[in-house]
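The structure is given below, and queries will be raised subsequently.
The complex is shown incomplete by one protein chain, all other protein chains being positioned as in the whole.
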Amino acid sequence: MILLQQVISGLATGCLYALVALGLVLIFKTTEVVNFAQGEMAMFCTFVAFSLLVVVGLPYWGAFAGALAVAAVLGILLERLFIRPLHKSSLLSVLIMTIGIMMVINGVAGWIWGFEPSNFPTAVSGEPVRLGQLVITMPDVMNLAVTCVIMAIFYLVFKYSMVGIAMRAAAENRVVCRLMGVKVNKIMATTWAIGSMLGAVAGILIAPVTFLDLSMMSEVIIKAFTAAVLGGFNSLPGAVVGGLLLGVMENLVAGYISTELKGAFAFALIVAVLCIRPTGLLGTVERKKV
Amino acid sequence: MNRENWLRFIVWAAVSMFIAAVIAGCGAASKRTASGVTDNNIKIGAFGALSGPVAAVGVPVRKGFEAYISYINDQGGVNGRKLEVIFEDDQFNPANTLAAVKKLVEQDKVFAISPGLGTPGVLATLDYLADKQVPFIYPMTGASQPAYPLKKNTFVVQPNYVDEAKILTQYAADKLNAQKVAVLWQNSDIGKQGLEGVKAQLAKAGVQLVYEGAHDVKDVDFSTHILKAQEAGADTVILYTVVGQCAGILKEAKKQGYKAAFVTTYINSDLNLIKLAGDAAEGLIVAGWAAITDVNSPDYKKFMEIYQKYNNTSEMPSGYATAGFIAGEILVEGLKRAGKDLDREGLLKGLESLQSFNGILAKDITYTATDHSGVKSLIMFKIQNGTIVEISKDRFALKP
Amino acid sequence: MHRRGLLTSLLAAAVLLLPPQILPWFTDCSYYFYLIDLMGIFAIGTLGLGLLVGFAGQISIGHAAFMAIGAFFSGFTTLQLGWPFWLALPAAGLAAGVSGFALGFPALRLSGQYLAIATLGFGVAVPQVLVKWESVSGGFNGLKPLAPMLFGYKLSLEEDYYYLVLITLLLMGWLARNVVASRTGRAFIALRDSETAAQAMGINIAHYKTLAFAFSAFYAGIAGSLYAHLVRFIGATDFNLGMSVNYLTALVVGGLVSIPGFIAGAAFITALPHGVNALTRGLPGGMKAMAQNFPQVLTGVVLILVVLYLPQGLMQLWTGLKAGWAAKVRGRRGENSRDTARG
Partner (left out) sequence: MKTVVTLLAVEELTVKFGGLTAVNALSFAVAAGTIHGLIGPNGAGKSTVFNCLSRFYEPAAGSISFDGHNLLNAPPHGVVKAGIVRTFQNVELFRGMTVLENVLVGQHSTFGGSFFQDMFATAKARAQEKAKREAALTTLELLGIADTANAYVGSLPYGKQKKVEVARALAANPKLLLLDEPAAGLNPQETYALGDLIVDLGRKLGVTVVLVEHDMTLVMRICDQITVMEFGRKIASGRPDEIRCNPAVIKAYLGEGEDIA
């Protein structure tokens, strides 16, 4: 029974990892950027949502929408101002760039919203669902639901919509895309907008649990990276699989081995997986032609 | 890289370093007053994390401390001297703390350090301050090193977590007639010492520890722990963690409908806990070592007034702010008692003369020449309809 | 050239060696020497990271972990096993080196983002394991290593420790320079620029990747040991990702492939927060909140600017200025000559 409970709450947490990881992978796939700022971007947008709720007094979903809009703008701005100029430079310098962005966003957020944590309302409240000893809270259900919905949307968009196809193409080969008349820059911007919005959704779902403060994402983002690598950094389904897997695994390790070494075990798992599959569970290899 | 660059670099580095050092020389030479006291001014140094992840603690501490100091200055200061506070940010990194404290002591020539926030920073600077015989009032840590063995220059205020946990366990046994206790502890110095204290007291209190579970500093999922505590049939759960996670645990317990007595450390005697946990916090028993939680008491109103006036804000001060405030109270009291011709020896003597001193928030503070370990008794609070109320006026302590 | 070289090195020696002897006569400056010592120590770590990331092109985002290993190895052996510091220091380097070698193996199969995250995980895991391993690390109370003894003389003063750091730094810098200028260094760069071609030229990739990891970890270990005996308090959680990021920052600011750059970058990153705090001191209350995390924001901005405009790091500013100045001088000369010609 405990096992099942742990699996379920593991899945709920895993969904949050998955959402952030999804954003990371999406951005990486199309723009080849390992985005360390993802977490702080999400944090920022969550604070925006909070201000809209508390200061402006919008209803929950209004604030939610507002935050998403801001997220999109933020994503586009960052891509345009800081990432696009680097499209030729090495993985390292891009990575460093995102670390720089991360520091700045975090600091600025501190200036705007201060350092003390505050409570963030949940989207849905109400009595938890009980199946025998099993307890599932509404927020957990919400997490699962949102993740599934987003996955579905992604699947459809990527499979059928023009934008999605263009994104996939851009991921494959930027130059050819340009020749084919795809507006690659536009695609890049869109990707960042979507990635940033995914982060915001995750942030808003996480905030009620971690409580809203500057470092709310600091741990989640690391987990998200782990999840992304676990699933394969260039595979969207991989991100989700990785996220859920990590969430569950952490809970089981905590439950049956040692809470203190949770992170260490997570790392061991990653190394193990990567040693067997260097590109993660669902990742694909790019063979360099010579 | 060829040899020429190499040499050029050495020169380049050396010159810049030399300049730095010379500036250092001048900088310090210009202000060589005797240990931070002039006829109308006393220089006080303080350190804590004002940026980085732990800023959420350091910033309110600073607000609380500086609010009280400005309040005193507006009343003419201490024995005609105004207090000047230099608060250094160490980002919770002991290497930075040591740098900051060295600067405060050697460059700024502060008279005393108060307060100093954060276990790593305190542990890294304790010996240095002892060597330099700089008074160190209120090292903000639950670690026991500052208190034992006695250091002539160091005055601990809040009880360390080991001692506190012993008291809490005893209290659970005596007043909540606990049989089976569970401890949910944060995987940090706080939790570790709390657990240690509980274990040490089990036998004396005649209770048994049926479950103990640790969570990481950033964990958000506590379902496992609640489940296991429930399974183990714990009737009392002692929480050794910080506000956010304490709230998370309480929510989880409510969610699973786990009925047990929840007891937690003074770290959580903080109105934010209610803000965060909402009705899940109802019935929680919180320890307090000072009158820092009963919002309706005149003392607290006075504190609020000062805090909000000097930070020109309307926000509710957090528990950390109260700690900063109390540091100010004790420091100032010590300075008062040290008298007009002030020196460090005098301050130490002054502090050692405190006999169950009661300030605005600081309560029952006693120091002697042989004991600088601060508060050893707790006030017990309960959370009822969204506020924290005292369970009884008299403080609870271990019988010797 | 040679005589100038000799002169400069003499001058350098004087400027490097004398201050700790002279300055204390005027003022109490151990704070500044403490900072300079820290700079030197982080410079050593950055040197190692530079060889790994800048030259061999292997990303490591968990480098502080190696420093932790060095620090705790040195702390444990000196405190618990009574080793002399002078044995513990190199041993700490080797211990870290071995762990770097070990990490090199998973690294063999990984590249780019996968390697980055794997090392990130390593950086997260090592402190956790150390904290849990209380018998070695002292848990959350950490260890309090002692100042090294030299022929019965205690190097507890920062001014004295400075010489230890300086000598180690110069030695490590010299070694790094030799490696970079050698066949090994070229193999590293070859790895970075094209693994395919490197292999085709007979470079054993596995060997050189693990070597790069081990060698740079060795540097971090030495830095860790020096750090432990300077600060004389080490807690496992202090060697966190923040520190690793600082290393990367120093590296980028120093320009990735310049040994003097590495050292300058480390000095810059160490000095930045203290400098900024000194400057923002005594701001009016309203601006305090700003001042608080200003160093962090500034560091971020510097990173962004460097990546955008200074691929060779801040040293590029320096060289750029020099070039510009030289050009100006030349320009002026030109004008003068024209004038004389006219007249």
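Going by the order they are written in, the chains are A, B and C; count residues from 1 in each one.
Going forward, a residue touches a chain if its C-beta (ideal position, glycine included) is under 8 Å from a C-beta of that chain, and two chains touch if they have at least 3 such contacts.
On a predicted model such as this, the values are computed, not experimentally measured, just so you know.
Participant: In the full complex, which of C:8, C:111 or C:194 touches the chain missing from this view?
Facilitator: Of all options in C:8, C:111 or C:194, contact with the hidden chain holds for C:194.
Participant: Residues on chain C that touch the omitted chain in the whole complex?
Facilitator: Counting only chain C, the missing chain is touched by 175, 178-179, 181-187, 189-190, 192-194, 196-205, 211, 257.
The criterion applied here is as follows: only the chains that are shown with their structure count from here on.
Participant: So which chain is farthest from chain A, going by the mean of the CA atoms in each chain?
Facilitator: B
Participant: When you check chain A against every other chain, which residues touch at least two of them?
Facilitator: In chain A, 107, 110, 114, 260, 263 touch at least two other chains.
Participant: Could you list which residues of chain B touch at least two other chains?
Facilitator: Touching at least two other chains: 51, 55, 59, 187.
Participant: For a test of understanding, state which residues of chain A touch chain C in their complex under the given definition.
Facilitator: Result: residues 28, 34, 82, 85-86, 89, 91-97, 99-104, 106-108, 110-111, 114, 222, 225-226, 228-229, 233, 258, 260-261, 263-264, 266-268, 270-271, 274-275, 278-280, 288, 290 of chain A touch chain C.
Participant: Please name which positions on chain A make contact with chain B in the complex.
Facilitator: Within the complex, chain A contacts chain B at residues 2, 5-6, 9-10, 12-13, 107, 110, 114-119, 128, 135, 137, 206, 209-211, 213-215, 218-219, 251, 254-255, 259-260, 262-263.
Participant: Quick one: which bits of chain B touch chain C in the complex? Just the residue numbers, please.
Facilitator: Interface residues on chain B, with respect to chain C: 1, 3-15, 17-18, 20-22, 24-25, 27-29, 50-52, 55, 59, 86, 88-89, 91, 93-96, 98-100, 102-103, 106-107, 119-120, 123-124, 127, 143, 145, 187-189, 192, 311-312.
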